[in-house]
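Take a look at chain A:
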Amino acid sequence: MRKRSLIPIVYILFLMLPIYWLVTMSFKTTNEILGGFSLFPQAFTLDNYIKIFTDSTWYSGYINSITYVVMNTVLSVSVALPAAYAFSRYRFLGDKHLFFWLLTNRMAPAAVFALPFLQLYSAVGLFDTHIAVALAHTLFNVPLAVWILEGFMSGVPKELDETAYVDGYSFPRFFVKIFIPTIAAGIGVACFFCFMFSWVEMLLAKTLTSVDAKPIVATMTRTASTSGYELGLLAAAGTLTIVPGAFVIYFVRNYIAKGFALGRV
Partner candidate 1 sequence: MARITIDRLRHSYMAEPKRPEDWALKEMSLEWQDGGAYALLGPSGCGKTTLLNLISGLLRPSEGRILFDDQDVSRASPEDRNIAQVFQFPVIYDTMTVYENLAFPLKNRHVPASEIDRRVREIAGMLDLGDSLMNRAAGLTADGKQKISLGRGLVRSDVNVIMFDEPLTVIDPHLKWVLRSKLKELHHRVKRTMIYVTHDQTEALTFADLVVVMNNGEVVQVGTPIELFDRPAHTFVGHFIGSPGMNVLPASLENDGVSFMGSRIEVIDPQRAGAAAGGQLEIGIRPEFISFGTTGLPVEIGKVSDAGRFRIVEARHQGQLIRVLVPEGYAVPADGAHLAFDAQHTHLYRDGWLVA
Partner candidate 2 sequence: MNKQINQKAWLLVLPVVVLVAFNAVIPLMTVVNYSVQETFGDNVFFWEGVGWFEQVLQSPRFHDALLRQMLFTGLVLVIEVPLGLIIALAMPRKGFWVSVCLVLMALPLLIPWNVVGAMWNIFALPEIGLLGKGLNNLGFDYNYTRQPVTAWFTTVLMDVWHWTSLVVLLCYAGLVSIPDDYYRAAKIDGASAWAVFRYIQLPKLKRVLTIAILLRFMDSFMIYTEVKVLTGGGPGNATTFLSIDLDKMALGQFDLGPAAAMSLIYFLIILLFSWLFYTLMMRNEAQ
């Protein structure tokens, strides 16, 4: 093994340490955690996980999170598709300004929008629904999806479109039957990023929900502040939030490098 492969190995070890600590802690009892320092669980327990899978305030949090994340991903990518096509193929009045304006929304701090969002979604009667969070997350996910998809679409020669029109395809039929399959990899990458950013965001998700649509991350923070010392339970819940992410990465592992390269400033 060459010397330089040490660098990624050391880096990955560094990445894994806190995760290891979280996972270890999830198998410890609260007494053991608070009782002192131990590298491995001394009294291995699954109680924390059992609690999460049997208590509906816990597991419904996961279901809520996954529900709005999937809604957001589908919504973001489906509205971004035609828009990205327009940006990659046509010039129209204000196109450049519009593109930049979209991107500026990626730069909006969630903290700035938290309160106005609460008022807005309460006013339209969507407070504490999955739709509210899914819609709110489109603020940063739609610009991102447009950006990624535009990059992929620009890589597809325009002759493809022209050939299809000559062959008598209408725009919607061409778009669905030919174009979308052509950029399937790009759609996969866009979905990945939308999923990712919606899954990791907490501030807006927490602000816009109270009971019915409460995401797992909010359940966790409330547990942390109220019962404070149930660290084992918290660790188990945290460990479980890593699982969907790991699952999704595994699926797109071969596209990650490509997806990042095709993004366009």
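Criterion applied: all candidates are chains of the complex that A comes from, given by their letters.
Assume a contact is a pair of C-beta atoms (placed from the backbone, for glycine too) under 8 Å apart; a residue touches a chain by one contact, two chains touch by 3 or more; residues count from 1.
Note that the coordinates shown come from a computational prediction; the quantities given were computed from them, not determined experimentally.
**Q** Which numbered chain among 1 or 2 touches chain A in this complex, counting any copy?
**A** Candidate touching chain A in this assembly: 2.
**Q** If we count contacts the way the header does, which residues on chain A are in touch with candidate 2 in the complex?
**A** 4-8, 11-12, 14-22, 25, 33-34, 36-37, 39, 75, 79-80, 82-83, 85-87, 89-93, 95, 98, 102, 104-117, 119-120, 135-136, 138-139, 142-143, 146, 154, 158, 196, 199-203, 216-217, 220-221, 224, 231, 234-235, 238, 241-242, 244-246, 248-250, 253-254, 256-261, 263, 265
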